[in-house]
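Before anything else, here's the structure in question.
With one protein chain held back, the other chains of the complex are shown just where they sit.
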Amino acid sequence: MAYALQQLINGISLGMIYGLIAVGYTMVYGIIGMINFAHGDIFMIGAFLSLIFLLLVTAGGLDGAAAILLVLVLSMAFTALYGWTVERIAYRPLRGSFRLAPLISAIGMSIVLQNYVQVSQGARVKPMEPLVRGGITVMRDGDFAVQLSTMQMLIVAVTLSVLAVFTWLVTRTPLGRAMRACEQDRRMASLLGIDTDRTISITFVIGAALASVAGTMYLLRYGVIDFYIGFLVGVKAFTAAVLGGIGSLPGAVLGGLLIGLIETFWSAYFSVQYKDVAAFSILVLTLVLMPTGLLGRAEVEKV
Amino acid sequence: MTAPAARPALAPALRDAALAALIALGLFLPLVGLRTDVGPGGGLFLRTRWPDVALLVGVVFLGRLAARLWQDWRAARRGASLPKRLAGPLSRSGRLVAPLLLAFALLLPVIPGIGRYELDLGILVLTYVMLGWGLNIVVGLAGLLDLGYVAFYAVGAYSYALLAQAFGLSFWICLPLAGLLAAFWGILLGFPVLRLRGDYLAIVTLAFGEIIRLVLLNWVSLTGGPNGISGIPRPSFFGLSFSAGGGPGSFADAFGLEPSPTHRVVFLYYLILALALLTNWVTLRLRRQPLGRAWEAMREDEVACRSLGINITTTKLTAFALGAMFGGFAGAFFATRQAFISPESFTFIESAIILAIVVLGGLGSQLGVAIAALGLIGGFEVFRDLQEWRMLVFGGAMVLIMIWKPRGLVGSRTPSVALGQRRTISASMVAEGRG
Partner (left out) sequence: MRPILSVEALTMRFGGLTAVREVSFAAATGAITAVIGPNGAGKTTMFNCITGFYRPSEGSITLHRPERPVALHRLAGHRIARAGVARTFQNVRLFGGMTVLENLLVAQHRRLMAATGFGIGAVLGLSGYRAAEAAAIGRATAWLEACGLLDRADDPAASLPYGAQRRLEIARAMCTEPALLCLDEPAAGLNPRESLALGALLRAIRDGRAAEGASPCSILLIEHDMGVVMGISDHIVVLDHGSKIADGLPAAIRADPRVIAAYLGEGEGEDEEDEADAGAAGDGPAA
């Protein structure tokens, strides 16, 4: 019981990270109908930028909450620039082109980003000393103490507040309205005077910013990053987006939580080795049995 | 056009280039300018590299400026662009390219100056040509987007390795078995994904490929896990081995030749050439048959196919099975050539490269796939001095070629049958499938 509670806590904090990235996948898919294959690598870039800014900020003498906040803001801004550039270089010229072209371009971009970071930052893993320590003991069951670490609380708090701001952005502002209009019907939206190119750019920027938050959280939680983390985390986040129903923003977060929980519980009770197999199997099963996901809309083909 | 017209265009071009440089500064300042290194104490420290940043930003500025000016100049100058003017002669000479490539491939081992390295490179390129042709059945003809093709390559390789080691079967018995096993896995994957379309299919196949790789990685008792399988038997020339020392029963002995390690390489080269040509032959023949036509029709419009009584399920499954089978053959060849396999050879990036070959070559075009494989894999080897930069260049090339030619190098389609003269069909009319 206590063990399960501990896994629940771990799973939720991991799931939050997946959820943040999944939002980026689902937004881009919703608006231009493509899988942004490079999104996982944008997350990786976010993690690296966070590491660099963290080292800068701590060298500058800052500490604690102020340092983390500054790192969050800085890496969001710079990662967003990467998101914008990727869209501008690799996707925009292919808008309205054949369906496979943007996909291959995205795969190419993913290779570019990975190897760019490998070249510029080196292939070795970057270990970092934990910045956030401590925590509270929620419950004690014999020898087993259920820990809720400060780090986990931080992840949940940051994710929830970022998502709150994001939800406000999408539901309450003209920008969000433009995004939803483009999602419904891009041609109609542009006829109504919405600058669709700009809206799509902003979608990528927001998606990248969220992925950067996930990158910061990942860095703080695991303390080890390398240039290859984007692929696996990206695929899992995509799984989360699909599980929640691609195109659905609450679905992405829900899917992220589920994937995080499933992964944690699978590792805890079955086998750590096959935890990724579990994630991929869930992806396959979801798509095959429930192609619209949990909160997605059904697509009916007209004849 | 002329100097007075060019002058006013310079200012916006400069502004544009400056903006690009500013963005480049934002991109490169933290990630290139500040390098994280692990210090002697195990902690991380930052090393600054401002000159590199300045260099990159300068390159972006000049590159963007040149691109803008070139665009303006070309827009001002009317008339057909260079590629358009070249298109006619190119398509006429295109008929010669395939026979020339084939002749070159056949004669490569006897061309003077071709050594072991060139032959090895030829084997590598031909392996990818074969994989590309195999995947072309699934993606190019049937229009089913498969991002996990490497799984069948892996199944073929491991099937051969395990069968050959456990039962001591010869390569020539294992090869068809490996193909059949891969085809079986193709059908196994095909069944659940029949209803899926487009990107969803791509993701499920990707997941399937990763599952296979992770199982190979973790099922240590069968596959040796990350250590892989080594000491895989080498192929024999109809029972004659290629042992280095010669001796009775060896290839060199039977033909009265001086034993040489090159024999095996030449043999492997012709083996993969034959396998690749077999793939090509079967594909070309099937294209002119009802099955191949049904694949292409399915790519064009699945609903219309159903209304004509075509069973979509079996049509898709045959495409998956055949594509997987050729992947399995290639895998078996890979295993026997390397004598060592590990899950590392079957990562997602391999699938991505094979798919890139198919898409860059032009969906459905056999010649395009061969050229793309030659260009990508050959180019990749030629630039080996670039070391860690070459994957970067490789990825960048993928993006650029897609932007330059979204339908691939050979995007047009040749009809499978004609009453009169066969005319190629322009890429803009050919659908790419939604499955």
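All chains are identified by letter, namely A and B, in their written order; residue positions are counted from 1 within each chain.
Note that a residue touches a chain if its C-beta (ideal position, glycine included) is under 8 Å from a C-beta of that chain, and two chains touch if they have at least 3 such contacts.
Keep in mind that this is a model prediction, so the values were computed, not measured.
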| item | value |
| --- | --- |
| Listed residues B:Arg64, B:Arg213, B:Lys316 or B:Arg413, member touching the removed chain | B:Arg413 |
| Sole contact to the chain not displayed, among B:Leu22, B:Leu106, B:Leu222 or B:Ala304 | B:Ala304 |
| For chain B, the residues touching the chain missing from this view | 282, 285-286, 289-291, 293-294, 296-297, 300-301, 303-312, 318, 413, 415-423, 425-426, 429-431 |
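FYI, only the chains that are shown with their structure count from here on.
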| item | value |
| --- | --- |
| Inter-centroid spacing, chain B versus chain A (mean Cα positions, whole Å) | 29 |
| Residues of chain A touching chain B in the complex | 29, 33-35, 45, 48-49, 51-53, 55-56, 59, 78, 81-82, 85, 89-90, 93-94, 97-105, 107-124, 126-129, 231, 235, 238-239, 242, 273-274, 276-277, 280-281, 283-284, 287-288, 291, 301, 303 |
| In the complex, chain B residues that touch chain A | 23, 26-27, 30-32, 34-38, 42-46, 139, 145, 192-193, 195-196, 198-200, 202-204, 206-208, 210-211, 214-215, 218, 303, 348-349, 352, 355-356, 359-360, 363, 388-389, 391-392, 394-399, 402-403, 406-407, 432, 434 |
